[in-house]
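A protein chain is absent from this complex, but the other protein chains hold their places.
Chain lettering (A, B and C) follows the sequence in which the chains are written, and residue indices restart at 1 in each chain.
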Amino acid sequence: MTPSVLAGLVGAALVGLGLYGLIIHPHPLRKLLAFNLIGSGVFLVFGLVARRGAAAGFAFDPVPQAMVITGIVVAFAASAVAVALILRLAVEAGRVTLDPEAWSRPKGEDAK
Amino acid sequence: MIELLDLFCFAAISAGTFFFFAGTVGLLRFPDSLTRMHALAKADNLGLGLVALGLILRADSALSALKLIVIWALVLLSGASTAQLIGRALRRGRK
Amino acid sequence: MSELLFLAAGLIVLTVAVGLARILRGSDDVERLMAVQLLGTGGIAALLLIAYATNVPGVEDVALGLALLAAFATIAFINLIDAEQGDIEA
Partner (left out) sequence: MSLLPYLDVGLALLIVGVAVWIIAARDLFASVVSYVAYGLLLAFVWIRLYAPDVALTEAAVGGGVTGVLLITAGKRLGALKSIAPEAQPGLAFKLLIGVLAALVAGALGAVIMMLPDPPPSLAPEAAAAAAGAGAGLGNPITAVLISYRSFDTMLEKIVLILAVVGVWSVGTDKAWGDTPAPFRRPKPYAPMVFLAQMLAPIGALIGIHIFWVGANAPGGAFQGGALLAAMWMVTMMARLVEPPRVDAQWLRLALVAGPAVFLIAGLAGEVVAGSFFAYPPGLAKPIILVIEAFMLVSITAALPMLVAGPPSERSEQ
């Protein structure tokens, strides 16, 4: 097994882990972290494809690598928007939750 | 001559690795946050410094060697300054 | 010679990982930050060692970037604590 295949398998494991965390965690920031794990897992699979596509005198295929660079920046932008939304939600609701019923309950009267 | 340089490289990198090891041992064994911070500083400053010193001899160009020195200097600067910041935060936290 | 660099890189990553595990299991936020800083320094060292042994070009610039950002998270964190507590003494 070459190092790049290993990296690809790590990417697959990260996608699985991230998916699990995304569904399991009720906390929105934990969901965001899990979502970023999925993203980086996909990037690693791209990295494997880039390494396999070594041709034309390069040690790698530059196209997938360039897409990963674009992807990292876009993932960051999306995370920033998500964080802003989560923080505003927390300020408005007085608690950090995605539970839609939390809005109909007055503040301080949280779930038992 | 080459062997002598290799020997120096070997010695510096081994010493650097040792200081990383020492830093972690300190982290595991020392009783409180401030002493643990002291142990970490050894890894930061000496560990990386010696590794960079060992690699300078293997650098392709003068610019690469210069960059290695700058890397070390930057870590020294950040390590020393953040130790101050962290120390203050720890002291305040205990009040 | 490159085997030696791998060995050194492996040892550094191992010791740093042990320290990281120890601290992440603790409960102090400031200490967790110290662990990340240790990983940052160890990471730079191991990165340089591996890259020199496998001849990846341009890795000094990656290490420069990491070294530059070594204190970044800590600064942001300390800043937040100070903003919370107000500057009592400063």
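Quick notes on this one:
The criterion applied here is as follows: a residue touches a chain if its C-beta (ideal position, glycine included) is under 8 Å from a C-beta of that chain, and two chains touch if they have at least 3 such contacts.
Every value quoted in this text rests on a predicted model; they were computed, and no experiment measured them.
Contacts of the undrawn chain with the visible chains, over the full complex, involve A, B, C. Contact between chain C and the unshown chain involves residues 3, 6-7, 9-10, 13-14, 17, 20, 24, 27, 29, 32-33, 35-36, 39-40, 43, 46-47, 50-51, 53-54, 56-59, 61-62, 64-66, 68-69, 71-73, 75-84, 86-87, 90.
On the side of chain B, touch with the chain left out of the figure occurs at residues 70, 74, 77-78, 81-82, 84-85, 88. Contact residues of chain A toward the unshown chain are 3-21, 23-27, 29-30, 32-34, 36-37, 40, 43-45, 47-70, 72-81, 83-88, 90, 94-97, 99, 108, 110-111.
Keep in mind that, in the parts below, only the chains that are shown with their structure count from here on.
If you draw each protein chain as a dot and join the dots that touch, the picture is not a line, a loop, a star, or fully joined; it has some other shape.
With each centre defined as the average position of its C-alpha atoms, the distance from chain A to chain C rounds to 22 Å. Averaged Cα coordinates give chain A a centre that lies 32 Å from the centre of chain B. Centre-to-centre separation between chain B and chain C, using Cα means, comes to 10 Å. Looking at chain C, no residue sits in touch with two or more other chains. Interface residues of chain C facing chain B in the complex, by the touch rule stated above, are 1, 4-5, 8, 11-12, 15-16, 18-19, 22-23, 28, 30-31, 33-34, 37-38, 41-42, 44-45, 48-49, 52, 60-61, 63-64, 67-68, 70-71, 74-75, 78, 81, 85, 88-89. Taken together, the chain B residues at the contact with chain C in this complex read 6, 9-10, 13-14, 16-17, 20-21, 23-24, 27-28, 33, 36-37, 40, 43-44, 47-48, 51-52, 55, 58, 64, 67-68, 70-71, 74-75, 78-79, 81-82, 85-86, 88-90, 92-93.
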